[in-house]
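A single protein chain has been omitted; all remaining protein chains appear in their positions.
Letters A and B name the chains as they come in the text, with residue numbers starting at 1 for each one.
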Amino acid sequence: MTSYAMVNSDDEISLTLKTIMDLTEAENLRLTFLDCLTKKKPLKILAGEVERITTPCLQILFSLKNWADYHNIDFSIVDMPQAFKTALDDIGLEEYLAPLEQRT
Amino acid sequence: MKKTALTIDDSKTMRDMVSFTLKNAGYDVVEAENGQLGLDKIAGASFDVIITDVNMPVMDGITFTREARKRAEAKTTPILILTTESGSDIKNEGRSAGATGWIVKPFNPEKLLQVVEKVCGS
Partner (left out) sequence: MSDPMEQFKVIFFEECSDLLISLEEGLMQLQAGDCDEEVVHSVFRAVHSIKGGAGAFGFDRLVSFAHIQETLLDDIRSGALEVEQAYMTVLLQAFDILSELVGAAQRDEEVADDFGGDVAKAMKAILDQTGVPLAEKNATKKPDIETDTAEKNARLFRILFKPYAELFQRANEPILLIRELGTLGDLTVALDVSDVPDIEEMEAEHAYFSWDFSLITEYDEAAIREVFEFVEDDCDLQITDHGVYLSPEAFVEDAQAGLFEDIEDEPDASPDVLKPRKAVKPAKSGEAVVSQSIRVELDKVDTLVNMVGELVITQAMLREQGGELLVEQYPNLVQGIEDLSRHIRDLQDCVMAIRAQPVKSVFSRMPRLVRELTASLGKKARLVMSGEDTEVDKTVTERIGDPLMHMIRNSVDHGLEMPDVRAKAGKSEEGVINLSAFHRGGRIFIEIADDGAGINKKIVLEKAIANGLVSPDANLSDEEINNLIFMPGFSTAESVTNVSGRGVGMDVVRKNIQSLGGRISIRSEEGKGSKFTMSLPLTLAVMDGMVVDIGPEKYILPLVNIIQTLRPGKEDVNSLPDGRNVMMFRGEYILLVPLYDLYHIDNAIENPCEGLVVVVEGDGGVLMGFIVDDLVNQQQVVIKSLEANYALVEGVSGATILGNGRVSLIVDISTIQDMSANQLRKFQSASPETNKISPQAQISSEIH
């Protein structure tokens, strides 16, 4: 399992999602997120490279948002490519995650 | 990026039909004659979809599915088994072995594409 590209600066952690985010990636993503969250810094997720993302990873993204909300940690997803947006739309997650979208 | 498919069948006629249909739909298709050779193809390569017959020498489709699911490269790959109408048992067996779905024989090219798209997206 390759790790995610991460930049850990003073104000935030940014994490770049991989091109294919499918079931095999899910656990890796979850553990990576957990790691980030312990740092208690704002978390910015760079989605620019995503070509395909499926339900398992989307579930984890959602759970991450929940946690961030609960612990008052800033959390955003940037550079969503069309494939990502379509997936969110299809699955019905848009209303939950879309407000988080920002553009750099 | 082109999608890739693996078709496993000991019948060349069947393999040719599946290949032809999927290639026309823009897939790259790899062929194998039995489950064991199918496992060889999977090693180190991942496919977007695998279509396998059930009755084959050396290793049948059910065993192949079970084995394939143990391997990282094919754990999450849609696997479709080819089954005859009388084989509802086969569907169950396929399911237990981890198959995603099935295609009923005889099938025409449109049906094949339809089912492949169902599990694989277009």
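Definition applied: a residue touches a chain if its C-beta (ideal position, glycine included) is under 8 Å from a C-beta of that chain, and two chains touch if they have at least 3 such contacts.
Please read these numbers as outputs of a predicted model, since none were measured by experiment.
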Let's see if you follow the contact definition: name the visible chains touching the chain that is missing. A, B
Given the full complex, what residues of chain A touch the hidden partner chain? 23, 26-27, 29-30, 33-34, 37, 54-56, 58-60, 62-64, 66-67, 87, 90-93, 95-96
Name every residue on chain B in touch with the hidden partner chain. 10-14, 16-17, 20, 33-34, 53-60, 62-63, 69, 75-79, 82, 84-86, 89, 92-93, 95-96, 98-102, 104-108, 111, 114, 118-121
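Just so it is clear, only the chains that are shown with their structure count from here on.
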Could you please state the distance in Å, as a whole number, between where the Cα atoms of chain A are centred and where those of chain B are centred? 33
Footprint of chain A on chain B - complex, ascending: 1, 72, 75-76
In the complex, chain A touches chain B at residues 22-24, 51
